[in-house]
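Working notes, beginning with the structure itself.
Here the complex is missing a single protein chain, while all its other protein chains stay put.
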Amino acid sequence: MDQFALLIAATLNSGTVLAFAALGLLINERAGIVNLGAEGMMLVAAVAGFATAVHTGNDWLAFAAGAIAGGALAAAFGVLVIWLNTNQYATGLALSLFGTGFAAFVGIRYTQEKLGEQHSFHIPVLGDLPFVGPALFRQHPMVYLAIALTVAIAWFLYRSRAGLVLRAVGESPESAHALGYPVRRIRLAAVIVGGALCGVAGAYISVVYTHLWVEGMTAGKGWIALALTTFATWRPARVLLGAYLFGGVTMLQLQLQGEGVQVSSQFLTMLPYLATIVVLVLISRNASFIRVNMPASIGKPFFPG
Amino acid sequence: MLRLALADISKQYPAVKANDRVSLRVAAGEIHAVLGENGAGKSTLMKIIYGAVRPDEGEIRWNGEPVEIASPAAARALGISMVYQHFSLFDTLTAAENVWLGLDRSLSLAAVTARIREVAGVYGLDVDPVRPVHTLSVGEKQRVEIVRALMTNPKLLILDEPTSVLTPQAVQTLFVTLRKLAAEGCSILYISHKLDEIRALCHHCTVLRAGKVTGVVDPAKESNASLSRLMIGAEPPPLQHRESRPGAVVLAVKGLTLAEEDPFGTALDGVSFDVRAGEIVGIAGVSGNGQQELMAAISGEDVRAPAGSIRLFAADISRQSPRTRRRAGLHFVPEERLGRGAVPTLSLAQNTLLTRTRAVGRGGWLRVGDVRSLAESLIRRFNVKAGGPGSAAKSLSGGNLQKFIVGREIDAEPKLLVVSQPTWGVDVGAAAQIRGELLALRDNGCAVLVVSEELDELFEISDRLLVIAQGRVSPSVPVAEASVAMIGEWMSGLWA
Partner (left out) sequence: MLRLEARPEPSRAMSMASPLIALAITVVIGTVLFVLLGKDPLRGLAVFFIEPVKSAYALTELAVKATPLLLIALGLAVCFRSNVWNIGAEGQFILGAIFASGVAMQATPSTGDWFFVPVLIGGVFGGMCWAGIVALLRDRFNANEILVSLMLVYVAEQVLNYLVYGPWKDPAGYNFPQTITFLKSTQVPKLFAGYRVNVGVVVAAVAVAAFWVLLFRTYAGFQLQVGGLAPAAARYAGFSSRKALWTALLLSGGMAGLAGGLEVAGPLGQLTPHVPAGYGFAAIIVAFVGRLHPVGIVLSAILMSMFYIGGELAQSRLGLPKSLTGVFQGLLLFSLLACDTLVHYRIRRKT
């Protein structure tokens, strides 16, 4: 039973990374921009966050650093894609490749570093409940923040005028422009917010999840986050659910490896990636379902008059 | 004191002077037409009034005061509202949300919804605020646009080609609304190239040609001929009409029932008609009633038609690809030129390869010289103004590109030519040439099927007419026995 509670706790922990990243990507995709640079942004943010944590010992500053790093890279991407109308897919790839190399470059200095005292978290009363306590209520505050963020984004998208404007821009930037909305600035804002959230996810990996910096440590989580937004048909609640699902698969495979299950470790390591493929196939099968739910202008360039 | 006065407005673009010292005077409560063919400068002028574009020279006066209209928001603040020809609507949102987005932020969504019902009632515009826009017909979508414009309490309402998406009856209803608005003091700028409507509705008319004003007239006192002369400098050349002598049935469509491919599209329901050699069959209809889907089924872009529902010379082509159909003599000119009829960034020579494969040798080898010379001959024969066979398709004007594409298909000596919106967005000269080519083709024994939203055009060139409405097709009627009123009724689906 204890094991199971710990597994749930670990799933929440692992899923939080994907949640932040995928929620960020959801926001810029809702505005019609697909940012394939997620992996690069997360790595640079991981290094930035880790370095900040090493030098200041303050986790929250580390998250801020990650958000700034992700946001800055996303801003560069945004200017190219939105004002110069470069191909979104190619530019996003460039960002990923650059970010991976840049993070490796900057991170050399930090590969042997260790972070200081690790805090453990424990919500009073709730954290002492049997089973539920260790499963749900002894997490890092960021885990709860991710859930709160999901609710906030859902409210924003579906209940606020600003969210309606964002959805309108994603559906038809031409029409939004004709109505007088600053389409390009709105899209840039969405891209920067998306990058900042990917940055938070990246910082979370190095500072909370592993307490280390290793080159390429995101191991494809940025790409999985991209798949998640499609899988969740761009709805925040489904993104969170999907993130936990994947977190669960990752934890399961680590668990199985630890227990010396009679499958070689490489096949277990493959599981999250195979799961991503399966999930993509399942959700994409109905092409018109996707078309109805997808922000119509995704990937397409916008030329104001 | 005039509501709006433009004096000596000029706007230069790199290749063309779009507006050349244009003056416009609109009084309060006046319905003022702006007449001109495509490319005359109407839309640039409207963009200047609406704040989307700044003029290089000239003065704008609003209620006597000189103003600078720096942006659409500034125009809205003055009380200028515009209903575009191509709607600025968001398909997945409701009508109320769409209207809300078009207004400045002060009202809540609930308040806006209530207000929509009020305004719609007052002006006789039937709009259901809670329906998602993609479920609305094109005419209903236009009503949402008009309601959105009306809710800003405009002092000047600009309508850009509003009747291209309406049945003749719906046009009359619109006129009632507009006259009511004008009577209440709102000025209306009515952009159109439809002479009959302008003469029926408008108090005054400013005619533009090649960026300059060629006349300011009272349309009631003018004839179509005199307005045409102002608009294009001469009367349109009369088309040579010869008796049509229809031969054997070339295209037989029977029981074509097809579910929509696009979730926002229209399903076809038991469409049946035929086209004979040596005749032009015209299909009338307001856009959004299944024309696109019917065209795709006939051209082969959609191969899901039930077996036997489409026959070319009695052979079943329902499931064949466009290339097979072309080999059998079926050629198609789509309504979208750039992106479908031609690839914008490729040259005219390369664009011939889309539908003409004589220059493709064995193993798929491209004979580049032959490709080029085909393009050269098309340019010459069809009077296409272009830099040469190597010019990119997107560098041509709409009319010239359309001449090239139509020419490309006519030059293939088809047995059946299907054309969708042959002269949309094309200047009068090119339009006349294209219609002439279609008639010549028909005289040579080719079967021609034309789908168009311009009723005048169909009456001019067709031998028989059909109407498509909500995915169904009416029986055909010889054009001599058809009237605009009857066709208008049929467009609402009301054939016996």
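First chain written, first letter: the chains are A and B, and each begins at residue 1.
Convention: contacts are C-beta pairs under 8 Å (C-beta built on N, C-alpha and C of every residue); 3 or more make two chains touch, one makes a residue touch a chain.
Predicted model, so just to flag it, every value in this text is computed and none were measured.
Of B:G41, B:P334 or B:G407, it is B:P334 that touches the chain left out of the display.
Check B:G29, B:G79, B:P306 or B:P344 against the missing chain and you find that the one touching it is B:P344.
Of A:L7, A:A94, A:L212 or A:L252, it is A:A94 that touches the chain left out of the display. Although one chain is not drawn, its touching partners on subunit A can still be listed: residues 36, 40, 76, 80, 83-87, 89-91, 93-95, 97-102, 104-105, 108, 215, 219-220, 223-224, 226-227, 230, 264, 266-267, 269-270, 273-274, 276-277, 280-281, 284-285, 287, 290, 303.
Across the interface with the omitted chain, subunit B contributes residues 14-15, 54, 56, 299-301, 321-324, 326, 332, 334, 336, 339-346, 350, 353-355, 357, 360, 363-366, 368, 391-392, 394-395.
Please note the rule applied: only the chains that are shown with their structure count from here on.
Subunit A and subunit B have Cα centroids lying 45 Å from one another. Partner subunit B is touched in their complex by these residues of subunit A: 161, 164-165, 167-168, 171-172, 174-176, 178-181, 288, 291-292, 296, 305. Across the complex, subunit B meets subunit A through its residues 47, 52-53, 71-73, 76, 84, 87-93, 97, 100-102, 105, 109, 261-263.
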